[in-house]
Every structure is written in structure tokens, then in C-alpha cells.
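As you look at this complex, bear in mind that one protein chain is not there, while each of the others sits in place.
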Amino acid sequence: MEKNWEPKILAFLCNWCSYAGADLAGTSRIQYPPNIRVIRVPCSGRINPLFILKALQAGIDGVLISGCHPGDCHYISGNYIGRRKSATLKRFLEYLGLEEGRVQFSWVSAAEGGKFSQVVDEVVQDIKKLGPARRFVKREDLRGQGVEGSRKNILNT
Amino acid sequence: MVVKKAYVETTDRMLRTLELSFLDEEDARAFHFIPGQFCELSLLGKGEAPLGIASSPTENGSLKFTINKAGVVTTALHHIEEGAEIGIRGPLGNGYPIDLFKGKNILVIGGGFAFTTLRSLIAYLIHPENRSKVNEITVIYGARMPGLLLYKEELNQWEKRSDLKLVVTVDWGDKDWKGKVGLVPNVLEEVAPSSENTYAVICGPPIMIKFTFPKLMALRFPDERIYTSLERRMKCGIGKCGRCNIGHLYVCKNGPVFNYAQLKKLPKDY
Amino acid sequence: MKLRLDKKDFKNFLQNLIDEYDLYAPVQLTEGVSVFKKIDQPGEVNLTQLHTQKPAKDVFFPQSEVMFRYEKVGKQNQMISMEEGKRERILFGARPCDIEAISIIEKVFVGEEYTDVYFLEKRKKTTIIGLGCNHPLSTCFCSSAGGDPFLRAGSDLFFIDLGEAYFVELLTEKGMAFHKNKFFKEADPKDLTFVKELEEKAFEKVGFSIPVDGIEKRLDLMGESSFWDRVHEKCIGCRICTYLCPTCHCFDMVDEGEHQRGQRVRHWDSCLSPLYSLETSGHNPRPTCRERTRQRLMHKFNYFPKNFNQVACVGCGRCILYCPVHFDIRKAIIWTSPKRPKRYERGMI
Partner (left out) sequence: MEERSKAIQDRIREKAKELLSKKEVDLVIGFGEWTLPLRTTPIFIRTPEGAEDLIWNSFCENNLAIYLHKFSQFKVGIVVKGCDARSIIALSLEKRFKPDQLFLIGVPCQRMVDRRRVKKAVKGEILRAHEQGDQIIVEGEDFNTTLRRDDFLYPSCQVCTHRTPMGTNVLIGDPVKESPLIETHPEIKEFEKKSPEERWRFFEKESSRCIRCYACREVCPMCYCAECFVDSSNPKWIEKGFSTSDLEFYHIVRAYHQTGRCSGCGACERACPMEIRLTYLTQKLNLDVRELFDFETGIKADTLPPLSTFEIDDRQEFIK
């Protein structure tokens, strides 16, 4: 593992609860690790498994999906649908051999700034234990750089 | 090549014209084309798209393309800024049979944004150097709405010319529209140009082409004197990648310009 | 020149090739699945399967091939063209049908007007070692398609398995360069008679029963035949037959990567995919499976002969073996013939 490696974590936060929760954590000046990049989504049920896979493929070390508590969904049942998707996807990825904990889920309400920072803390700790993502990551060297023996000529296009 | 000028053509903002100039003098001199040919414009990271050349060989120094926003590449070409560099591969395809047009009347029928290569042809024919080579030129050009007409300024100039008969029509007019209203095949029937000693050149959406052919037949145009430019999905542009064939001919290499006599022999795969 | 190579020397012979060339030969990926791959160890070569899954065209026209890479430095685009490895290549263990197919692809890619440098460069650098088919499969119909199980054309060297040795023929200039190879010995006169025997047996097995001859003319009259309404019915539009076909050569070009750097790649493409001919306007000139199946068969047996005087099918039988819904191209060929059995009319394709 590289020295000073810090995990990159992508968080999909639902607009109505978790995003507001993260906001609250910020306005209440609760500290949490700066490893997460947030993408705001309308609802945790909006998460397409493709989003998670695409993130992991791009080399994200961990993905956090967070939505409203059961019963609190702004769209009544979005998080219930999302919960089923999450359950099956998590099991499936772990079955295939992706490390447990790369993809994590949480319920954080708009009032739980403290819980949000705690969740992020835990996720970062978990991912740090797992180390940088290797499986499923698309290798950089296949993407147009560092080919041995390729001749460089500058062509004006 | 570098984008010299870029502007939106139509009110729905779906068509944008790019004027490109070569970065290299030598390339510019080496680039010879005839109206009706096309180029593959290439944006790194997005891909290539085949586009008909809208400028005429007589307009030295720059190439003009009018691009319909449809796929990934064309959308990116819509967002490209003036001064940006893009790649170009061409000229490809056969182009309009200009040599055959010598001493003949020319009837140009265009619809929608397929007018680009026809603009190239007309600009070429009305150039002082070439105008004397052909007799009468009649142009019928239709679009869905007045706002969707391409090259409006030029159309105005052409209208004023005495050596060119221009009929512009739209499917639906608006309150400012003073020209014709009607579909291209019907307008063709109305204008009824003589087929004597005349070549017809059609380019437009498949449905327009389909309905224009019978009207031309009725006007007694022989099959060999009806030329049309076809459109297919293309990748390589040089007859290798396989997808644009109609029968044993490749639209990119043997076309895109075919006459009706050729098309009649081919499967109806277009 | 006729030589022999004892099987006990075979490994060393291969090692010798690996030392001097980039060697491509069949490798088994898992039981029953093999492809042509670059060989590092002689032990990897596995000739148990008559046909590899992916044909030998993969060596000259890979499924995915980088055409060039690009990088953006400031506003400038820097293009990096791909350089092929310097070493000469050897294709070993390709069957006559695959080799014939390479010459068919060559007709398209190496033209008068435009030449495909990616293909040509590889083709020029490659010495082809063919391998005769002692036991053709029941799906093979190479003889009917103009080849045969021991066709030498296209090969620089030709191997025939004699059991405990290989019979080796040096056929071209490129092949003759091997005449001093230390593992080759003078061929036995007995070998020649044995080869003759093997050839006759294989010829007999393959036979000439499929009426490929004259199919171009027959299909000329069948452009809108009801045949096409039947033949596509069970096709599900997967790309197996086109990807595994040794003569299919359609490709797609796409850009991969980001704005800053990436590459332009070409991939195999298939006429059976709806996207193949879908225009950006949304119009698809081949909207259903019927047109797409017709395109596949017509391209092979009508359009291609029109352009190149040869059918684009070598009778390897891969499309018959691997079709998930069991489409048999031989039946389609027989259908076009006036001598087809009556029950074909009922739609038994």
C-alpha cells in the first residue's frame, strides 16, 4: 500500500434526509473525514446499481448510499424499493468476491448530523482496513498512456 | 483543422454551421473535392461522424459543415468553441457527377438539413467560372418551418439572381412567411420543370425522396438523369467496415450519390 | 520441399520459433474452448480442437485493436500512432479454411484505393504454418465452398499430422527460409503414401454435397423471396456466427477514454445487431431480423462474389456448431438450390 494513502469514497445521499443530515453536520461544525465526495440524488431508490459499479470501476475505494429512515421517504416508498435492491446487490457483489464493506448503506435523517459524521467515520475506517480498491478497477495502463515502444509524433489535427 | 466560425442556423437550435480552416497550408492545397462528397469529422474522445461538405470548392480557404445535433459526436460539435481544433478525414465518396451536367439544365430538389451538399453544388454552379457551363438552374428547397431553413442570407441573394430560379417552400408557414407552403413533391408538381435536357438532383429525408421519385417519373425524367445522395450509418468511410452497403455497393465508397437507374437494381435496403 | 518433423522434437521446434518470432497458435482456455494466442511456452500450444472458437483472423484483425492514442497538451492534440512489435510473426496451426479466409479478408482490406495498414502490416510480417485436417467434422463443408481439408494455398509451410511425426511442406519463399531448420528431416517415401491416404479419407468425409456453386446467380433472383421470411424466424440476433466466422470483417470504430487522453479503437461488429445500421436520425434501413439475416447471407453469397468473384464462406462450420438456436447455414444454401427436398418448403430451416 502506498504511504499516506487516503481512500476515495463516493457517497450517494438522498436529497431529503441524508443530504440535509450532511448539511446539518456541516453547520453544526461536526467533524468528519474529508474522504467522501457527495452526489445528491432525489431518493435512495433512485440509485441504479450501474452507478455503484461505474464508481468502483473508475477506482473509487468505497461507495456509501444513504437515504431516509424507513417510513420517512419523501416519495413514500422509494427507500423500501432501494433497500431491496441494496440487499441483493450487496450480497451479489460479495458473492463474486468483492470485499465486504466496499459498498455500504445507511439511514440518516435530516436531523442526524451527528449520525452522519459517525457513519462516514465508520465507512472510512472500514475502507482503510480494506486498502485501495483493486478488484474490478479498470487499469490505467489500458487507457492511453505509457505504452512501451509507441512512437510519439505530434500531429496537428 | 481549426474552427474559424461557428453559428447556429435554425430557430430550433438543432443545426449549427462550422467553418473550418486548415492549420497547414500544404494540407489546404492538397484538399480537392467536388460537391456531394463528405468528410469524417473527428473529435478525440467522442468519435467520428460523416458529414457532407456544405461549402463549394470555389470558396477557397475554408470548409463549411452544417451539423444536426443527433448523436454523441454531433452534440459535441454543437458545443465546440471557435478556435478549437478538430480532425478531418476526407474528402470521401463520389460526389455529384458535375462533368455530366455540362450544357444541361439542372433541377435541384432539397429538403430539410440535407440541403448542405446541395448548397455546395449550387454555390459551385453559380460561381462565375462555372455558371456558363450549365444552362438553367432550378432549385426547389423545402423545410418544415421557415425558422428551419438553412443559409437564409444566401437564399435571399439567390432569389435576386436572374440566372437561377429558386422556389422555397415550408410545410407550415408562420405569420411572417410570404413564400410557398406545401410539401416538396407537391411543389415540384406545381413548378413542373421540363425534363428536357435536364438532370435532377435530390437530397432529403427518405420519405421525401420516396414521394419525389414518382413525381419526377411523371415529369418524364429518365432514371439515369435522377441523382440522389443517400444516407447510411458509416464508420470507416472507405468501404471496409461493411455497414453502409446497399447490395454490393457501399454508400461511402461507391456513393453517396447514385442515380435512380442504379438504385432500381439494388435491394430496397435504404 | 517435403520434410518431416518428429513429434519428440516438436516442443523444441516450437521453443525455437518462440525465441525468434512472435508465435501465435491455438491455446486451450478451458476444456473445449480454444483461441489463437501469443505463445510464451511450447506447452501452451493445444491442437486437440479442430477449430478454435475464435478464428485465425483474430491474429491479423483482432477483436479490439487500438488505432491510435491521443493526449491533450494544452489546446494541442497530440496523437500517438501505434507501433507494431518489431518481431516477425508466425501463425501456427491454422486450418486451411481459416487461412483461405484470411485471403478473403485481405481482398477487402488491401484494396486499390484504400489499404488498411493495420491489417497489412500484420499480414506482411506473418509466416503462416497451416495444419491439415485429418479428421474433418461432420459440419465441415470446405470442399463445397471451394477449399479442401488439405488446401495448401495461403500457407507458407504446411504440416500434416502423421501420428508420431509431422509431414512438413515448404511452399513459399517465406516457407523455404525454414529449410535449414535443424529439426526438419528428409521425408520418408512412406510418409508420402500415408499423406495421400489421409487426404483421400478426409476428402471423402467432407464430400461435395452443399450446392455453393452458382449461389450468387440464384440469390440474384431471390432478393424479395419468401425464403427470407422463413430463414430469420429462429435467429435471435446474437453475434456468435459473425464473430466466430473466419471471413466476417465488419468493424466499428469508437473512441475510448476521456477528454484529456484516450484511444480510438476498432472492434468487430456484426450485421445481426440492430445498432449496426441504425442511423442517428432513428431511421434503420434494416429494421428487423429479416433484413439483418438477409444481409448476412447475401453479403456472403451474393454481394461479396459480385465484388471479389468468390463467396465469403469457407465452410468451416463454426456458425453451425455454436449457434444457440441451431441455425444451419448449409440448409439455407440448399434452400436456394432448385433441387431442395420438398420438406424445406414447409419452413424447416
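Think of it as A, B and C in the order they're written, each chain with its own count starting at 1.
We take it that a residue touches a chain if its C-beta (ideal position, glycine included) is under 8 Å from a C-beta of that chain, and two chains touch if they have at least 3 such contacts.
Nothing here was measured: the structure is a model prediction, and the numbers come from that model.
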| item | value |
| --- | --- |
| In the full complex, displayed partners of the excluded chain | A, B, C |
| Residue in contact with the excluded chain [from A:Cys17, A:Cys43, A:Val63 or A:Val119] | A:Val119 |
| Contact residue for the chain not shown (choose from A:Glu6, A:Asp23, A:Asp72 or A:Glu99) | A:Glu99 |
| Sites on subunit A contacted by the missing partner chain, in the whole complex | 49-50, 53-54, 57, 70-71, 77, 80-81, 83-100, 104-107, 119, 122, 135-139, 142 |
| For subunit C, residues in touch with the removed chain | 29-33, 53-54, 63-64, 135, 137-139, 233-234, 236-240, 243-244, 252, 254, 256, 265, 267, 270, 275, 289, 320-322, 324-328, 330-331, 343, 346-348 |
| Positions on subunit B where the hidden chain makes contact | 71-72, 75 |
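Note that only the chains that are shown with their structure count from here on.
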| item | value |
| --- | --- |
| Centroid distance [mean C-alpha coordinates] between subunit C and subunit B, Å | 40 |
| Between subunit C and subunit A, distance of the C-alpha-averaged centres to the nearest whole Å | 45 |
| Two or more partner chains touched - positions in subunit B | 44, 85, 87 |
| Multi-chain contact sites of subunit C, meaning residues that touch two or more partners | 70, 76-77, 257, 262 |
| Subunit C - residues contacting subunit B, complex | 70, 72, 75-77, 108-109, 111, 113-114, 116, 223-224, 249-255, 257-259, 262, 264, 266, 269, 271, 276-281, 283, 285-286, 291, 294-295, 298-299, 302-304, 306-307 |
| Interface residues, subunit B side, partner subunit C - complex | 43-48, 68, 70-71, 74, 84-85, 87, 205-206, 231-233, 235-236, 238-248, 253, 267-270 |
